[in-house]
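Every protein chain of the complex appears in place save one, which is left out.
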């Protein structure tokens, strides 16, 4: 009977029709844009970008009408995503700069509301609360709405994670020192923190029955002890091993942070026994529960640069500990077996500096220097410190048992100091140490000859360290470290540190 | 070799030990509390509550150290959850009042930072941005951290949804008019909005193969057309029907909003053909795709009181439309068949008011009044308006064909006015109308004799309405309605509204 | 280049073309038939049926070419299935009779090959083996191929299960005494036994999270203690309960045999404590592992009449025992709590027969008869045995404590005899007893007042029995029972049996 809807044309018909036309045109414009091809976008220059941003970043509604604004059409978000992805690196910087600068907080409005807040201070609490809420609202950057809407589109969350990776790259590469970019980073981080809250993450155990897609990514993301091939990978998810990852509903099939665990009798002091073990041809190789007393976290990798600062690894370790405790009720020892990236280059830097300062001889005792000299047959006239530098840069010392035993005490105490004594803004300089100490682990044991791979010798003279998790100490340790910068360590570590201090006259 | 960890006891040993002891004591205290029994909590009075809140709501770190605070132990969150659940209604009010009042924004700090912001106005943008960020941070209520931590605990998100339901109940029942409670509501709503963002929701089709647990809940939550028994339910998820729900990773097994759809040839004008149809004993009753041209949304129910204001229904309808379009590429008509709750009571109120004002006769034409009188055999002396009120309150008119045909035009134009003309703050008074109009639907057709169940006759004189979704109009319609309060309607509806206006001399 | 295939038309072209035409016509004929409507089939009479059977039951290939026959088109099987389903009961009998009679073993060929086998007896083993194989092949009924092909079609296995149910119904109702029908039954049973072999069954635990479809069937199939409503059902899959079923890949969503288990502290002696317990409103009612020492099988139901004689229940119990042992390593007691269907009617029969034979007084001692008389106030002249019969048929004795205590020893010893002493072909007459004894269970304990529901009192005077599974005895018990007809029972049962024998002068 009634074939087409007609528009309300009563008393207010004229105004109504005009509004409808305007709104519809706007909506359609942005709808169409969703389908434009941006392949030539980098020729468009600033004007095109500005037009797009103006269209997709809708103005902040007034405080009063903030709940009365319908979400903009999805095509807005999709358009921005397509547009941004089509840009080259330089134009991305331009786009993010413009977005954060021109579509951020309305400073005038914010300062006006700050004045109002101060004016209300003598008034009742209800008035103050309202003034605060308005002020808070006015401090919302306009682009935050766009980010919010993007998160609702398919693939949107992943887009924002990658966008933040770009922002972080801009900041760390000093491509821009705009405070607005830093502000954008802060806004993104706080949004991502909400979406990647632990309650929304899912712990998955990865096995050989997991989808190939996931296992391939696990393999690619493994940065600590690279996976050599699929046999190697199969072993890392096989018996006496566990592999866990956090995934997120909005990024299916994408592990966010991955933890590899070895189940052992004692706390492992050597990584080759875990990742390079020759595959024994045991057809149905079952775990013997009685041999499982310790869980060794031998690799933890974050996979999303854009989630930096969003706490995931800490929560993953805690969840895995609980998971393992329920699988092995009698399991008592939880510890990492961690690499010490940066030790060798720090040591080279130290030696080089000592040489310049003429204090080359301070790091080793006279007896030790003599032994180095004898063991290296260094050319007469070459300063021993140079001989040592060469030894370390070439990893040659590993081929001589004698040199190795001469250097063991020297390198162990230097390494202990590097981990325990070297700081950045008061916290451990070494990032792996900083991670585990923040989590509340104890710096438990330095292990000599722990990673004899070329990589391990080059990075840290083959030394590795256990950060041990005493479950009823981690909260205290974590607070002590974060708030008071105190590192909890064992006698072994502290003993080595003392030896270093004695020798080095620090 | 090293059997126990020892604590760093070097130079700073004394300070360190003391700190450790203090921190550890605090941590342990709260750990233990997690296991306390709160069964006697309501005898403890205010002091106990204060102690608990002080312990679990940690102070806001300074702006500088905000990233250096480890998350409090989970036991904090668990303790608060147990504690709160153990309270009776009155104590809950007390607890929420105290929480929102004593652990909210630090007004002094906020106003100081507002002063600072104003002082920076002449300075460079970097300084302004920093001042804004500090101010923004200072406007964070201290309890927001607690809420954040609770969300990470198992069952925490559901707890917060229920907590907000309590807060909303307090506000709507006027149990408290504290502005702090309103602030708490705002904070909760904004947090829940982030966590229940569409990107994190999962669309699930509910079928007879779905878990019984879900189907039982679907049945319980169905408020629009109550499910009578499991046969009824089975039909609602069977052929020519679709049932969809949003679920959320943090609340598994819990449908958040449920949409029931009937697949029909034409846009349905009667609900009994959908929900009360006698089960035909067709053993393998298959859908005939050629008979499916329209999708009728005949019921949509939100299940979580605590998610009020968090847009879900709108997104669910849009996602379902897309789902149906991909299943039935030729499907062209999308429409609701909606109840009109409140029409009968509005009408009773109107009649009663007209009578009081002596304008009783204005609503119907003289001819109509005569016909009512004749049809009812009303006692002489009884005013016709009273007879009409009685007829409607008893639903007796439905038993007389004559009365029914007399009343049809009258009730239809009154109902059209109720839906189209009656407003609250400028928006449609009827909540179902308001929901669909916000979504951008068109008020499409009023249907006489559309719900002949006792409930349907009692609520809306058996009338139902179709809100139709013209997919390329919804964005425009939604914006027009929300921003300009313009209702899009068809000629049928507008014609009925005109008739009402003519008769009623409004 | 080459647009259409052409048919080999070389030397042998004429013969080839003719064959192709013939074969193709046959194939197409049957293809078309798959789509015919059989709605009028029962008017067609015998001729139509014969035509269809001749077409769909292909002749047995010769022994030499048996591997060189392609499977007939699926439409053959589909046609037969549609055709058979369209028949009424009488025509089904006709169809099965014709199928089994006209399309069975070729007796002439079989006897010829039997002669050949006898001729080879003096020859070498290879020749004998071949003769046996040919004979074995010739003993294959021609219809077996059709059944085999049907099993490959979607829904085919279920069709055959239902077909066998029809065959069994024909046999047990004596609608036909054709030996061919019995042969068909044997063939079907042996095929179904292969397809429903335990290795192909899947054990599923049914919970409240299982698909509604399955739970509804579980509810419908529960014959032992009928499910009253969905709350009742929810409890039967909730805490302290387990529900397991075997399902089969070829009949998805269809539980084949269902076992209900209650987890208790002691071996239950009363069914109401298990299935009628009032639902306590405990919101998060968790199992306490320490209270779980016994698994009580309180209901086992087969759901497919057509699988009679295909051992499933026995295997299900064994698999469930293993499942429970792995969930509760310390669980020590496994027992049924079983109904005794048929006891009351057997007792009525016995009383009636005794009365006829004038031995009415033999079953009870004089003292007992006196007590019955006193307790019933039976009219003078009414023989006590009649009073007893009436009491039992009306269940009235349960309302009198005195009568109840008088009858307890009488009914218990009669019941013990019924279970232990009454036989059919040497095995326990009571089917439930026979089932558990075959499985190797021990007749462990008779329980008075064990099922006080009207149904329980009517069927077995409220008595129930535990068949207990001593896991290291079941193999022995099963063999003893099946091969030597020996029932393993406890002192309690044997004591009651002795008392019966003493009293009854049997």
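The chains carry the letters A, B and C, assigned in the order they are written, with residues numbered from 1 in each.
What we mean here is this: contacts are C-beta pairs under 8 Å (C-beta built on N, C-alpha and C of every residue); 3 or more make two chains touch, one makes a residue touch a chain.
In this text the structure is predicted, and so the values were computed from the model without any measurement.
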item: Displayed chains contacting the withheld chain; value: A, C
item: Contacting the left-out chain in the complete assembly, out of A:253, A:329, A:358 or A:426; value: A:253
item: Identified contact with the non-displayed chain, of C:96, C:218, C:250 or C:432; value: C:250
item: In chain C, positions touching the absent partner; value: 1-2, 4-10, 12, 16, 19-20, 23-24, 27, 31, 65, 67-71, 73, 105, 107, 110-111, 114-115, 117-118, 121, 125-126, 128-130, 132-133, 135-136, 139, 148, 151-153, 156-157, 179-180, 182-183, 186, 191, 194-195, 197-200, 202, 249-250, 309, 311, 314-315, 438, 440, 442, 444-445, 468, 470, 473, 475-476, 478-480, 482-484, 486-492, 494, 497-498
item: Chain A residues touching the omitted chain (full complex); value: 208-213, 215-216, 230, 234, 253
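Basically, only the chains that are shown with their structure count from here on.
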item: Partition of the remaining chains by touching, absent chain A; value: one piece
item: Chain occupying the most central position, where position means C-alpha average; value: B
item: Maximum centroid distance from chain C, chain identifier (CA atoms); value: A
item: Centroid spacing, where centroids are CA-atom means, of chain B and chain C in whole angstrom; value: 52
item: Distance from the mean Cα position of chain B to that of chain A, given in whole angstrom; value: 37
item: Centre-of-Cα separation between chain C and chain A, whole angstrom; value: 62
